[in-house]
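What you see is the complex with one protein chain gone and the rest in place.
Up next is chain A:
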Amino acid sequence: MTTATHTAPTTGRRRKQLFRRPGRTLAEITTVLVAAVVAFPLYWMLLTAFKPRGQIQSTDPRPWTLSPTLENFRRVFTVNDFGRYFLNSLLVAGVVVVVSLVVSFLAAVALTRFRFRGRTVLLVMILTAQMVPVEALTIPLFFLMRSVGSVAPWFGLNHLGSLVLVHLAFSLPFAIWMLRGFVAAVPAELEEAATLDGASRFRFTWQVLFPLVAPGLVAMSVLSFIHAWNDFLFAKTFIISATENQTLPLAVLVFFKPTGNDWGAIMAGSTLMTIPVLVFFVLVQRHLVSGIAGAVKE
């Protein structure tokens, strides 16, 4: 009797699946094809980076290579001091992440855990600040950094500090807004309990709250890292003459030449520039999506 009652729905379901299958198979084939097309430029970049020069400067490009080589990477590191630029990029993005982590966390705590006059005004200002097209500020920032340079050379034109300053400022509004949602999600009872246990406000903030909002901090860090790492406009504007302080995006463009572009080196450089971001993205993709969704929902 049990078997009878069980078989009826299964066959029904199976029939339904069979009926549905052709459509779904088509959809799945399409999905895989689309994925291949979307991933293709990245594959091509990686492939070209490992191709010998003769196969790149060829009117008959093939989507594979039988003689992979590191000569493009070698050229990138010797002709153009890529290791230095890689470290420069890493330094700028790293400092931006660490500083904005602390600064935006403090601001988010103040905006959610404290009651004071003008709080709403501040919140609206931070929301508006997110919409400011920072690219439009290039000209005044150029002059600002020029004057800063005469006081504190490290933060002036031609120095990495100027890039740190602008990317820190640009990443803060969104970071604060995003973290606010995460801090607000921590129940107030937790703070009361911690206070009853004798934890000071300072201790509660750093030892309880900070770890609890870790997912938000991760998402926020990744976004500020990527912003600073990918920046082209400000690096191009601020680092005018000090080639030793260039960052990766500019270093790659050196291989575009009027006499003929060195595509092998360009692709090798682009690969080196893409890998850290890609690794970051894949590692934290879950946090990233939930972090952005959390911020968007706010």
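The rule is simple: contacts are C-beta pairs under 8 Å (C-beta built on N, C-alpha and C of every residue); 3 or more make two chains touch, one makes a residue touch a chain; residues count from 1.
Here, contacts and distances are computed from a predicted model.
Enquirer: If you had to name the missing chain as UniProt does, which of "1-acyl-sn-glycerol-3-phosphate acyltransferases", "Potassium-transporting ATPase potassium-binding subunit", "Heme exporter protein B" or "Sugar transporter" would it be?
Expert: The chain we cannot see is recorded in UniProt as "Sugar transporter".
Enquirer: Looking at A:76, A:107, A:157 or A:178, which makes contact with the chain not pictured?
Expert: Going through A:76, A:107, A:157 or A:178 one by one, A:107 is the residue touching the chain not shown.
Enquirer: Touching the left-out chain: which of A:90, A:137 or A:212?
Expert: A:137
Enquirer: Among the options A:157, A:172, A:217 or A:239, which residue touches the chain absent from this view?
Expert: For the chain that is not drawn, the touching residue is A:172.
Enquirer: Residues of chain A in contact with the chain that isn't shown?
Expert: On the chain A side, contact with the omitted chain comes from 24, 27-28, 30-32, 34-36, 38-39, 41-42, 44-45, 48, 56-61, 63, 102-104, 106-107, 109-111, 114-117, 122, 127-129, 131-144, 165-166, 168-170, 172-173, 176, 197-199, 201, 226, 229-230, 232-233, 237, 248-249, 252-253, 261, 263, 266-267, 270-271, 273-274, 277-278, 280-282, 285, 289, 292-293, 296.
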